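A protein chain is absent from this complex, but the other protein chains hold their places.
And now, subunit A:
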């Protein structure tokens, strides 16, 4: 919000630029969310295809929100923030994927087939 409240005044170019970003971000988020809802509820695609499309839409929305609301983009000033975001993703992926891997591997050794902890 500091972008809007800066002393530059309400009709400076910077203000308009920032405002445009927020509006774009909001509009795109709404569109992508609605698209997800429609695909999930529409029944046009098969289950696995629907899962993948919704997943991709979610990632797209994540990127848009980082760009529009958190001002993380490819510019030089945003570079440290971008690195931090990327690092965060790296760690989350390591932890989540690692956990799934370890547990699925253990499950397979318990004779439950890959990935299946059900029936325990």
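In the analysis below, a residue touches a chain if its C-beta (ideal position, glycine included) is under 8 Å from a C-beta of that chain, and two chains touch if they have at least 3 such contacts; residues count from 1.
Criterion: contacts and distances are computed from a predicted model.
> Unshown chain, UniProt name, "ComF operon protein 1", "Cytochrome oxidase subunit I profile domain-containing protein", "Amino acid ABC transporter ATP-binding protein" or "RNA polymerase sigma factor"?
Listed in its UniProt record, the absent chain's protein name reads "Cytochrome oxidase subunit I profile domain-containing protein".
> I'm checking contacts with the chain that's been left out. Which of A:19, A:37, A:56 or A:106 qualifies?
Considering the complete complex, A:106 is the one touching the chain left out.
> Determine and list the subunit A residues touching the chain excluded from the picture.
Touch with the absent chain occurs at residues 80, 87-88, 90-91, 94-95, 98-99, 101-103, 105-106, 108-110, 117, 120.
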